[in-house]
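I have a structure I would like to understand better, so I am pasting it below and will then ask my questions one at a time.
In this view, the complex is presented without one of its protein chains, the others remaining in place.
Let's look at chain A:
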């Protein structure tokens, strides 16, 4: 009986040993984390498409090494992103992680990346400022901008071209909108404008009516940094209450899905400016090629890649390019691979040149768009300005920019 038990134990240990043996060195595993549940599911799915597109364009392999893509869902909360990353690293043994989607998830994965120095993290579309600006991590890369970079040009446009002096802010209460508001206010306040009131509302607020009536009546416009359903709810209720101030949009406030939704509030959006790194119907050869490749690979996707597909694509594309450069060599805690990533330069789908700063954050091109009415009565966004080479300190001296302190509800402030 006892010998039998021992034999079983020995066999089990041997079997375990077989299963935990390192995966074949030729396979490179990329884990992709995106939000595939709840309100962001459709957008999160598009992020996955972006990452898969980059791998598919490389033929699914790099220098003879097969690339395996494993996806995991998070739910926009930091702990869900951390759990997804842990599962990918410890159970699936991924070498590279692409993701996550949302701002506070990015901060959590940045912190997690410090405990896994052998894994390289490439940010998906999360755009909180401090993910890379403060307390950055050596193995966390962001081939894209933060929410402040995505607002570059809008503050100046609102003040100089549209003549707004006083703007109230309505935004969701978490790290990404904080960063967007900072991007807008940095320019707008420097140009001489003032922001007397900021309203931070919880994500998923249905009823904004009391916020609507709190907005001071002497402002020239309202900067709205809300996403998806929140934006539709706020804009509808503002319109119903008889509000007539012009709107300035954040990067995910006035996207095509909102312009396609029904409601009388849409008329109010015509002419509204917004800042974004991704313009769905951009008129450029690189973007057209990117869109064609996207629709060819994903006939059931959106009509054009979203901001999420665009950013997941850039990160996965960067990983593929750097892997090609080192011929798939991930030895020595991926040192050569990371060096290649840091020095990488490539042409982005929007026609700019992507490269990283010393915090491993992208230096990007940004677009100021405005809503216009197409001939058939539908609404679209068109580019009014391109701001090239936007870095994370928004063109200011980096140390002076850092000295302004971390972004929060009350920082920056110019009442």
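By definition in this document, a contact is a pair of C-beta atoms (placed from the backbone, for glycine too) under 8 Å apart; a residue touches a chain by one contact, two chains touch by 3 or more; residues count from 1.
The rule is short, and it goes like this: contacts and distances are computed from a predicted model.
A.B. asks: Assign the chain not included in the display its UniProt protein name, restricting the answer to "Phosphate-binding protein", "Anti-sigma K factor RskA C-terminal domain-containing protein", "Ferredoxin" or "Branched-chain amino acid ABC transporter permease".
C.D. replies: Missing chain, per its UniProt entry: "Branched-chain amino acid ABC transporter permease".
A.B. asks: Return the single residue from A:92, A:138 or A:173 that touches the missing chain.
C.D. replies: A:173
A.B. asks: Considering the complete complex, identify which of A:241, A:347 or A:414 is in touch with the unshown chain.
C.D. replies: The single option touching the absent chain is A:241.
A.B. asks: For the chain left out of this view, which of A:71, A:201 or A:359 touches it?
C.D. replies: The one listed residue touching the chain not shown is A:201.
A.B. asks: With the full complex in mind, choose from A:115, A:210, A:388 or A:404 the residue touching the hidden chain.
C.D. replies: In the full complex, the listed residue that touches the missing chain is A:210.
A.B. asks: In the full complex, which residues of chain A touch the absent chain?
C.D. replies: With respect to the unshown chain, the touching residues of chain A are 38-43, 173, 199-202, 204-211, 213-214, 228-229, 232-233, 236-237, 239-243, 257-258, 261-264, 409.
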